[in-house]
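A single protein chain has been removed from this complex, and every other one stays in its place.
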Amino acid sequence: MDIKDKIVESTKEIFSTMVMMDVTVVDQDPTARQAIRDGISGIIGLAGTRKGVLAIHIPAPVALAITGSFLGMEVEEINEDVEDAVGELANMLGGNVKTILSENGRDIELSLPTTISGTNYDFQTAKDVEVTALAFATDTGTFSVELQLER
Amino acid sequence: MDYVTVLQEGTVEIFETMVMLPIVLQRVTEHSDSTLTDARVTGMIGFGGTIKGMIGVSATADMAKIVTGSLLGMEIAHLDDDVKDAFGEIANMIAGALKSACGENGIDIDLAIPNSVVGDCLHISGLRGAKRVVLEFSASAGKLWIELKYLEA
């Protein structure tokens, strides 16, 4: 199983067990280089034997639905609850990627997660990296998960 | 370890030597949440180890263009890929200064890779339970913020 399949498996598992939402992989270009019109991204760094960044990019309506289901409450705007939920998603995905990449779980360290929200924003990694990007569908819309790893 | 001093000295040194644009520390805020609503560009890098965290370097649009132009030695008209690259690299350099200072204090940290973002109404969240410190610098071209979020293991 390659890393792409493992990220799909992890994402589905996190969403079905923690967020209480089923997500499916969709065949669309998930590149995060495209500007996000209105949304939130959760980001966490990987350091140590493998260096990289794991990011989850979520359009605002999808982020509200995910947070609502995750926290079991109504959410109407991108607020601290949404930031916490998206940061926690990045944290869990980062933890899974760490396990996937690491021999004994000790040679890769995770940073703290952070979120960025805004309108018309786009990302760029500052180095030549290997990018694995996937788009997932929910009832409300799609979001993407992107792993950048230093070669 | 005095993180504020480390960040302040590291940032000032990098701006004096590499960016060649003098900047002045205006104020330091330490709280769990803050909004950098004037920022149009943010470069960030995570780190892990004995202390885990994230460093962000944000700036207003004009400031970002001046800083990038001076750092790369070219004219910058728009918030383009060069600006993103420059802010990723500045975040990387400031994180390098933090890593050195941590090393001298017997604290081991490893750096992730930088990412940067350009956008409108950028809002960067902290993490509940983590410490967050924001240093606001100014220059004639505008403002620049260095923020550190960290959690001691």
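Quick notes on this one:
Chains here go by letter, A and B, matching the order in which they are written, and residues are numbered from 1 within each.
Note that in this section a contact is a pair of C-beta atoms (placed from the backbone, for glycine too) under 8 Å apart; a residue touches a chain by one contact, two chains touch by 3 or more.
One rule holds for everything that comes next: contacts and distances are computed from a predicted model.
A single chain of the complex does not appear, and UniProt lists its protein name as "Two-component system, chemotaxis family, response regulator CheY", one of "Ferritin-like domain-containing protein", "NADH-quinone oxidoreductase subunit K", "Two-component system, chemotaxis family, response regulator CheY" or "Putative branched-subunit amino acid permease". With respect to the full assembly, the chain omitted from this view is in touch with A, B.
In the complete complex, the hidden chain is touched by one of B:6, B:51 or B:71, namely B:71. The chain omitted from view is touched by exactly one of B:49, B:88, B:126 or B:142, namely B:88.
For subunit B, the residues touching the chain absent from view are 13-14, 16-18, 20, 71-74, 82, 85-86, 88-89, 92-93, 96, 100. In the full complex, subunit A contacts the hidden chain through residues 126-128, 150-151.
To be clear about the criterion, only the chains that are shown with their structure count from here on.
Considering their complex, residues 33, 42-49, 52-54, 56, 81, 84-85, 88-89, 92, 109-128, 130, 149-151 of subunit B touch subunit A.
Subunit A meets subunit B in the complex at residues 35-36, 41, 43-48, 51-53, 55, 78, 80, 83-84, 87, 108-127, 129, 148, 150.
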